[in-house]
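Structure provided below as structure tokens; questions to follow.
The other protein chains are all here in position, but one chain of the complex has been omitted.
Going in written order, the chains are labelled A, B and C, and every chain counts its residues from 1.
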């Protein structure tokens, strides 16, 4: 049984574990304040995004990062706009609402928000009897594998700045976005267009860890209080620093994401050749092919993956996810089995 | 300028003010614990609903009552299902989310939830990565003037009990519902079908006040702590008791609502005769006729009312609300002006 | 049985009820936006405090006002400093904590905070592992009847401004403070020294209502969102406006408080003459004489009042509260009974 369930089924890239091993018995300052690793990793990221003044915090996981970023920024009556498919709207057990803020979920054709969609949300919130939309939350790649072009992100950024809205990008799968064959964004582009974003480690070869990058100076002061209060300040914080140090040395972050995308590309091409349609147009490491239910059942005896949505009485979209650790031989074996079963 | 903006544009029925006057200098125990009025009013309501064990709390307003009822009942990870048009979803500035709970808004054709809609919400919330739906919130009448039949409420109640969901009915306009010509529910029916509900005073001739009725014994203990914590325990609580005492003496509650509905009936008939369509099918005291924008502008010079929604490029649905205090002469004058302008 | 339990045992001053009667059937804009009464009352208060730009909101009760004022101002990790005797620390069922903020309670000899006490609290909160003190909450009069002198309030205000702390004054019993024989503050003085404060109506002859006055411009924007979200925006808001209009016309606010203080003065003098000590030094309308338990029991057969604290095995401090409605004949009767029983 091989799993395409997600991109966090294995541990970490060996370079990361080795780095931990090598420094294991060295004494460090705690809570992310060490200069050996956290500060060094932050500097590597600042270089990568060409933002010498960015504040960078290393957190443990995605839901944690989202709830902290959103609750630190919004006033009690302010709300965050998200695609209905947005991670914060569906798969975080109401984490944002638990901080007191409404998620204004808006339908999208492809998991991406546009200025038009956001504008409509603004126009329907006119006075103090309704929440005040104040932040736009997007994911890149999105939860259904799609991604923003530079033009799209620029347009959204422009609209947000015109309308005094914060723009927050959830980069749990930012590696997959930036190394996709259709990508035209750099991490520096993103940093110049949003108020804050995070760079996902967990889903791209780290043991655990997300790097939250704050660009907007208004959000920076006292941010560590929020991290501590929400139980997200890791005692042995340098463990996160070490991982991002490795990720941003010699391009490891991009190499791992590229591998995941290449494996997904093989899967996509193979599935397309067999004539199966897809639930969304993904050029990244999450694919959503639509299979007959009988076929899904048969595939499941040898491969593990999730069902995403029922399409009709006899078909479901499934989710296949590749990662830095996906073996090409298993991709081939999957496609072979698919051919046999089709 | 006469206002059809809402049903809380005037003070209170004179009987209520007189009762306040008469007891003004009598000393009372505070915080709703007086036996002269609060306990007496509670007993009148218990009789009305045929539930000798109901707990009854007198609160100041609707948003307050909703947020307290919902937050007192739900565990942190539980959510409340509401129609998208539900007051808690739109017009309470995120009051429920501010207590930490997600509102799961579901589209409805007519502002009313059904077992089928609720079941679909349950089925899409399958594990701990999503909130846990645990309460169903309905309004009667709804925010667009529609109302539940006995059969509909029984079906919803049955479904909720089968699925271990709390059923909470927002009765801000319960008077209008129960005296509508198409109503087949009694207040006692409602009390037997829901876990908790409230009886609206503010929108039916009281100065202020809503009576929250708790039927489910699991919800009763320590409820006054919640009221106090949310700033809703009125120091001079007997002022609320006096009002509900009057409302439930000699049928005043129903008489006032009937008047509002009768005035709305005249408006509805008159508008229908002139051939205007309606945005929703309301047989209660809120009407949503669709008028040409030019007509709306002209009407606005003599009457005050709200626009509800844009229907097309040249038409809006407006909201006309009648109350216990609406003057029949003003209804006639409105219809006359409408005829002239049509 | 006559009650000295509190200053909200009776309804409202007749002038207030009459004003409500007279305007009862006039149509008003809701939610505190009417110009007839809310805006007029706000203007009267602005004149009284010599602050043309103050924002004034009319709320229903004290706990509600405190939680809204505090939660609107503080960031999630910020805390409010209060005397341990402060109303927010003891008698609001954790209302402030329910908004997410810690109350840093500090012991005081007399219910009053000083720069020295606040400074010590600041010094013990040094980094992001602890909450960040950001607001100072005081009551005038305090919960044990004491009150701030002008010099004391100036010193505290100066300290807060030096240390970037908000200063919030709970004036539930502001009338009693300002008309006490030892008072040297005006309402205008207070307005010039704090960031926000409220003027209590409930405990000084209104049916219900507190006027929150915001001086600091940073706190003003969007404040009505917070009011609505916490269920504190009264539909028939003009009812609050009418009351404050009356309170600030022809000095009614001060007259009623003066009466309460004069009645308390008679009580205090009488009790002192009989040689009983007091739990606190109060020159306002709350007195805390220390009586033998046997005496308390005997007094209780004819008068109602609360026990405040056990002083030793045979004595308690009781709380006697006078109000605008207290009858001088009852004060005399109380003192007479006390004499007989002593």
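By our rule, a contact is a pair of C-beta atoms (placed from the backbone, for glycine too) under 8 Å apart; a residue touches a chain by one contact, two chains touch by 3 or more.
Computed from a predicted structure; not experimentally measured.
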{"item": "Absent-chain contact - pick from A:229, A:261 or A:286", "value": "A:229"}
{"item": "Touching the absent chain when the full complex is considered, from B:100, B:200, B:241 or B:265", "value": "B:100"}
{"item": "Residue in contact with the excluded chain [from B:19, B:226 or B:290]", "value": "B:226"}
{"item": "Residues belonging to chain C that touch the chain removed from view", "value": "76-77, 79, 90-94, 97-103, 128-131"}
{"item": "Missing-partner contacts on chain B, residue numbers", "value": "71-72, 75-77, 99-100, 128-129, 131-132, 222, 224-229, 233"}
{"item": "Where the unshown chain meets chain A, residue by residue", "value": "2-3, 5-6, 8-12, 14, 17, 20-21, 23-30, 60-68, 92-95, 98, 202-203, 207-208, 225, 228-236, 239, 325"}
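We adopt the following convention: only the chains that are shown with their structure count from here on.
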{"item": "Pair of chains joined by the greatest number of C-beta pairs in contact", "value": "B-C"}
{"item": "Chain occupying the middle, per Cα centroid", "value": "B"}
{"item": "Distance from the mean Cα position of chain C to that of chain B, given in whole angstrom", "value": "33"}
{"item": "Centre-of-Cα separation between chain B and chain A, whole angstrom", "value": "42"}
{"item": "Shared-contact residues (touching 2 or more other chains) in chain A", "value": "76-77, 99-100, 128-129, 131"}
